[in-house]
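A single protein chain has been omitted from the complex, and every remaining protein chain is retained in its original position.
Per-chain residue numbering starts at 1, and chain names A and B are given in the order in which the chains are listed.
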Amino acid sequence: MIFTAEQIAALVGGTVEGNASVQVSTFAKIEEGVPGAISFLANPKYEHFLYETKSSVVLVNRDFVAQQPVEATLIRVDNAYETVAKLLTMYQSMQQKKTGVSERAYVSESAQVGEDCYIGPMACIGENVKIGRGTAIYPNVVIDDNVTIGEDCIIYPNATVYHDCKIGSRVTLHAGVVIGADGFGFAPTADGYEKIPQIGIVTIEDDVEIGANSCVDRSTMGTTIIRRGVKLDNLVQIAHNVDVGANTVMSAQVGVAGSAKVGEWCMFGGQVGVSGHLSVGARTQVGAQSGLNNSSIVREGGKVLMGYPAVEHKLFAKQAAAWKQLPDLLKEVAELKRQLEEMKKDN
Amino acid sequence: MIFTAEQIAALVGGTVEGNASVQVSTFAKIEEGVPGAISFLANPKYEHFLYETKSSVVLVNRDFVAQQPVEATLIRVDNAYETVAKLLTMYQSMQQKKTGVSERAYVSESAQVGEDCYIGPMACIGENVKIGRGTAIYPNVVIDDNVTIGEDCIIYPNATVYHDCKIGSRVTLHAGVVIGADGFGFAPTADGYEKIPQIGIVTIEDDVEIGANSCVDRSTMGTTIIRRGVKLDNLVQIAHNVDVGANTVMSAQVGVAGSAKVGEWCMFGGQVGVSGHLSVGARTQVGAQSGLNNSSIVREGGKVLMGYPAVEHKLFAKQAAAWKQLPDLLKEVAELKRQLEEMKKDN
Partner (left out) sequence: MIFTAEQIAALVGGTVEGNASVQVSTFAKIEEGVPGAISFLANPKYEHFLYETKSSVVLVNRDFVAQQPVEATLIRVDNAYETVAKLLTMYQSMQQKKTGVSERAYVSESAQVGEDCYIGPMACIGENVKIGRGTAIYPNVVIDDNVTIGEDCIIYPNATVYHDCKIGSRVTLHAGVVIGADGFGFAPTADGYEKIPQIGIVTIEDDVEIGANSCVDRSTMGTTIIRRGVKLDNLVQIAHNVDVGANTVMSAQVGVAGSAKVGEWCMFGGQVGVSGHLSVGARTQVGAQSGLNNSSIVREGGKVLMGYPAVEHKLFAKQAAAWKQLPDLLKEVAELKRQLEEMKKDN
């Protein structure tokens, strides 16, 4: 698909500066620009690339003032970053969607598959599974018995959904995701551990995206729940009985232990850990690699937390600064001690 | 399946209090009770739910004294938590087991599959594989050549077992587990790294359960070994040549580096790391996110460890308390210094 700068400006409500008839057919980062590509400049840090880029068109904010001559055609918009996201979405929606059920897939006779679904080769769809219209199940995915999946979902290759779990609409599960494996529950005995059966399920609400090789365990009873709009990155672990609030975002390799409750609109950096049974308030932000384990700090919500164990961001900054001075502090205290001894002697 | 309170009491050696003929057919958490469900109360923290629950039957400890009127029928037992685990196990064992080898599976001609096995569609069973009776291999599992698997194992979808590995009986591997990938061994050269072939295997003894997307690498020579009764949670990494002792339990995202030896009956919290070649004594307990790297601390066993690097729990608690006071300490030392200078001047 080829568009002129003028056509794109009309599409996004922008104004053209430069050659309005120049044509573009792809996207490129501004620092990797090529002729025929459209780029964007949102972060002022990257401004110098604007004067060298080979891209034919660059989206900039309406109030941007160039400090040097620019070869590319500019399109001025209210928010260059948001506009490029919209254009990318339009670009991707024009890609051809896969449809049809492969003869090489295994679909049980009792399964119900909606209209306009794609089921790829080697996918396995168990007994009584219900799949809503427009959903795509990629090759080698396994959907076990009695699972229900809503409309317009995408489940990428080699993902697994265990029996009885419920998945909403517009949910994306990336490759290797495992939904509904047994929660980690064992009762100690004299000889070893006895398994506590995990007869609950996992519920994933609408508009959730879960990254590659992440795991959400089924609950002991009832349901583990990932609420509306949650986004989990790759290799995230959500243990049994956990409740993740709407629109919460977790970066890669985060782990949430059993029965924890995470409020809505939280943001967790990578490799964060949350203790079992903890209740984390809404809009809590947590720095990468931090560990949440103190209910009195986390339950209120709205805080920016950091460290292990995590404390409020400002306290952490002070602690980290003090930590750097710790070796000097030791020396200083020893010196004070020496001086004091001397003074005592003198007195 | 429907049972009366009376029938359940007889089954578990309990005594009924209330309507003995009320019927239940499922389980529910006490706070999510519904008519027709059985719940339990073990943790006194949840007692207030007992007075509101909609569950028809609640298991309580024999010595429990209600503080308010209770609508549900009570069944008193010696240990409500253990009893519910037993009931869950009975409930699950009544679920229909899958059996039979799917025509859509690939089973090599030289493979031996025991009686009453289940092999799901798209599973691949390599040359000379031996599978004991009653074992279930779910769809899209890959068992490579010369692997032996004992009796009554369950291997969930999309798991992989590399060639020559040995798996005992009553072993559960959850979805996406990888057993026997090459250990991470490379020798540096001037141009890059040369791979050190990993010709050993992985041995998994009886009664082991391994969580979704966890990895156990094959050894360079000999075997990586996961001993009897070990339970690993999801996304755990066990490197080559590691030896995990019987009945040790590791929570999600734990990583054990190469050639480490972990004693029996250890318990590791989530995201714990163990350094290569370390020997961790039996019955060591490690707090979440801690890092074990000091042989003199970990080798003895029987300790509760915490922190990075991990130290004994009590010392960690003192350090963590001191850590909180660190910014104040800096100020205090500066103040002492100032006062001392002043006194010197005065003298």
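Some points to look at:
Methods note: a contact is a pair of C-beta atoms (placed from the backbone, for glycine too) under 8 Å apart; a residue touches a chain by one contact, two chains touch by 3 or more.
Quick caveat, the model's predicted, so the values are computed rather than measured.
Here the missing chain is touched by one residue of B:Val60, B:Leu235, B:Val249 or B:Val262, and it is B:Leu235. When the omitted chain is restored, the residue from B:Thr73, B:Thr135, B:Gln271 or B:Thr284 that touches it is B:Gln271. One of A:Ala10, A:Ala66, A:Ala187 or A:Leu330 touches the chain omitted from the figure, and that residue is A:Leu330.
Touch with the chain omitted from the figure is made, among B:Val34, B:Ala66 or B:Ile199, by B:Ile199. Take chain A: the residues that touch the chain left off the picture are 27-29, 32, 81-82, 85, 88-89, 91-92, 102, 104, 120-122, 138-140, 156-158, 172, 174-176, 207, 209, 211-213, 228-229, 231, 233-235, 246-247, 249, 251-253, 270-271, 288-289, 308, 320, 323-324, 326-327, 329-330, 333, 336-337, 340, 343-344, 347. Even with one chain removed from view, chain B keeps its contact list with that chain: residues 106, 122, 124, 140, 142, 144, 158-160, 162, 176, 178, 181-182, 184, 186-187, 191-197, 199, 213, 215, 217, 220-222, 235, 237, 239, 253, 255, 257, 271, 273, 275, 291, 293, 308-309, 311, 315, 318-319, 321-323, 325-326, 329, 332-333, 336, 339-340, 343, 346.
Quick note on the criterion: only the chains that are shown with their structure count from here on.
Rotation relating chain A to chain B, from a C-alpha superposition: 120°, rounded in steps of 5.
Rounded to a whole number, the gap between the C-alpha centres of chain A and chain B is 25 angstrom.
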